[in-house]
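Beneath this line is the structure, given in structure tokens, with notes to follow.
A protein chain is absent from this complex, but the other protein chains hold their places.
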Amino acid sequence: MLTGETLRLFVSSLFLQAGYNTVVVVLGVTALGLAAGLVGAFALLRKRAMMTDVLSHATLPGLAAAWLVATGLGASGRSLPVLLTGAAIAAIVAALTVQWLTRAARLPEDAAMGATLSVFFGLGAVLLSYIQTLRTGSEGGLARFILGQTATMSEQDAYVIATAAVVAIIVAVLLEKEFRIVCFDPQFGAAQGWPVALIDLLLMTIVVGVAVVGLQAVGMILIIALMIIPAATARLWTDRLRVMLALSSLFGAASAWIGASLSAALPKAPAGGLIVLVAGAFFIVSLAVAPSRIRASSAEAR
Amino acid sequence: MLQALSAADAGATPCSVRGMTIDYGNGPVLRSVDFDAAAGSLVAVVGPNGAGKSTLIKAVLGLQPTVAGQTRFWGQSLRQARGRIAYVPQRGAVDWDFPVSVREVVAMGRYRMLGWLRPVSAAHQRAAVEHLDRVGMADFADRQISRLSGGQQQRVFIARALAQEADLYFMDEPFAGVDAATEQAIVDVLRALRAEGKTAVVVHHDLATVRTYFDSLLLLNGEVVASGPVDSTFTTENLQRAYGGRLAFIGGALAPAPGA
Partner (left out) sequence: MQAHLLQVDLPAAAAALFAALACALLGNFLVLRRQSLMSDAISHSLLPGVVLAFMVSGARTSGAMFLGAAIAAVVTVALVQFVRRRARLESGAAMGVVFSIMFAAGVVLIEQGPARNVDLDADCVLYGQLEHIMWLAAANPGALLDPAVWREAPRQVVTLAGVLAASAVAVALFWKELKISSFDPQLASALGFSPRAIDMGLMFFVGLVAVAAFEAVGSILVIAMFICPAAAARSTTERLGAQVAVSLAYAAVAALGGYTLAAFGPGWAGMDASLTASGAIATVSGLILAVAALARVRAAPGALAKT
């Protein structure tokens, strides 16, 4: 609960006064929030909100398999790049599974997504329970990816997160026009000769990239929140795509900054939960006071 | 006439479809369609619900897999000719709540000219507004698209196709559910295109206006029932063959429309 000491820790982290490692972690997570807000806005507009949830849950078996492989080869299961590579591969396999279930097996898309999410996560849980019985002493590292934990993040981890976030931001800014047409009217885009499937793939690639590097900070269960809630909040304030992208990045960054600072003060509470609650507070306040959606709906009534 | 001259030369036919068959897996939706759209003609694609009108247009544009058949544009492949082809999808196909302005939607017609990564320049922005003006929508350039009436939304889609500055236009039900002012604006655009020697293939549902608005007809019902000049193909017998028993409902439409 809030004591004077937690409050002091929170404020000093918020204003980057809490020691070098905490500062780097808070800034790294903030870069992640910025990237998630930006990429998430496109995911929301492409109606892929729940797909981000599927992909992030699906990283669990990849993380566990990467740990097993790395440990089996005598390397450390704690290496972040190795674990995140496994996570990304699992997310890509999940995306292909959803596509195969809908296209080839003709299942409804929501059923394909829910089945993929739960089965991949279930498989990951089995692998995780197996790893836990090995008692190697280094297995504790994996659980942090489920709900997020900034306390265990090193400076190095923060740099990995920030670098990936910057790459995702650059890609999203460069391809804004392409993402815009595919999100608004993919048929028209295809008729003009744009490779819609390729552009979709690029979009999902940066979504996976941001989700994977965000696992440690936010956790796989709540990554969807950092992608979708800032975007939904931004949409309440504006009818302009560029403004929405900027606001969504801003809400994402602010949620991550404040949430990570809270997490530094409350190391036991999962960082993901704190960050999402801050993002949720922005959304709820915006829902109550933002003007744009109400005007839009009354104008549409004509 | 331009039409007669170009028909002789296959390389000059804007759109030529041969043997197109489409099957979703439960029997063919379209069977072995042959069809030519002559340069400078306005072609109505007409048929009952489920006749495969939209499907044909999507297949021609490569948006729909086909089982058999090929399409040539001025004798070229779709890949080569894509820059000369514009498309107006059905209005219901997009999310009108999307956060873009009218001008930004019309500017999408210029994306192909821009190519990868390049942003929309001021010149293209201006071009977008000019094309909006052709459908009487220039005053709405900065409006959010959800704050338009259905007819206005349709005119924005037409302006976006005009912004493609193409020679061949495919329009999917542009007259569906629009007000009289919009209908007139679209007809004006079609006639202006014809006057410039351009070609439009339009999925149309209102039999009463076929004679007034179009010169050619493609009558579909899972296969081609008739195709050619409206005068010789828009007959009671052909319509009866396309619509079957359902023609009773539309019998009144067969009389030539006033002013035809």
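Note that the chains take the letters A and B in the order they are written out, and that residue 1 is the start of every chain.
Note that in this section contacts are C-beta pairs under 8 Å (C-beta built on N, C-alpha and C of every residue); 3 or more make two chains touch, one makes a residue touch a chain.
Computed from a predicted model, the values in this text were never measured in an experiment.
**Q** Can you tell me which of B:64, B:90, B:125 or B:149 touches the chain that was removed from the display?
**A** B:64
**Q** Where the complex has a chain not shown, which of A:9, A:66 or A:266 is the residue touching it?
**A** Of the candidates A:9, A:66 or A:266, A:266 is in touch with the missing chain.
**Q** Of the residues A:7, A:126 or A:243, which one touches the chain left out of the display?
**A** Among A:7, A:126 or A:243, only A:126 touches the chain that is not shown.
**Q** Out of A:63, A:206 or A:228, which residue would touch the omitted chain in the full complex?
**A** Candidates A:63, A:206 or A:228; residue touching the omitted chain: A:228.
**Q** Who touches the missing chain here, A:31, A:82, A:146 or A:241?
**A** Final answer for the missing-chain contact: A:146.
**Q** So that we can see where the missing chain sits, which residues of chain A does it touch?
**A** So the residues of chain A touching the unseen chain are 1, 44, 47, 49-50, 52-53, 100-108, 110-115, 117-126, 128-130, 133-134, 143, 146-147, 221-222, 224-225, 228-229, 232, 235-236, 266, 268-270, 272-277, 279-280, 283, 287, 293, 296-297.
Note that in this section only the chains that are shown with their structure count from here on.
**Q** Suppose each chain is reduced to the average of its Cα coordinates; what separation in Å results between chain A and chain B?
**A** Chain centroid spacing, chain A to chain B, equals 42 Å.
**Q** In their shared complex, at which residues does chain A touch chain B?
**A** Residues in contact with chain B: 45, 47, 174-178, 180-181, 183-185, 187-194, 235, 238-241, 243-244, 296, 299-300, 302.
**Q** Going by the contact rule set out above, which residues of chain B touch chain A in the complex?
**A** It is residues 58, 61-63, 79, 82-83, 85, 87, 89, 93-95, 97-101, 104-105, 108, 111-112, 114, 116-120, 144, 146-147, 149, 160, 164, 170 of chain B that touch chain A.
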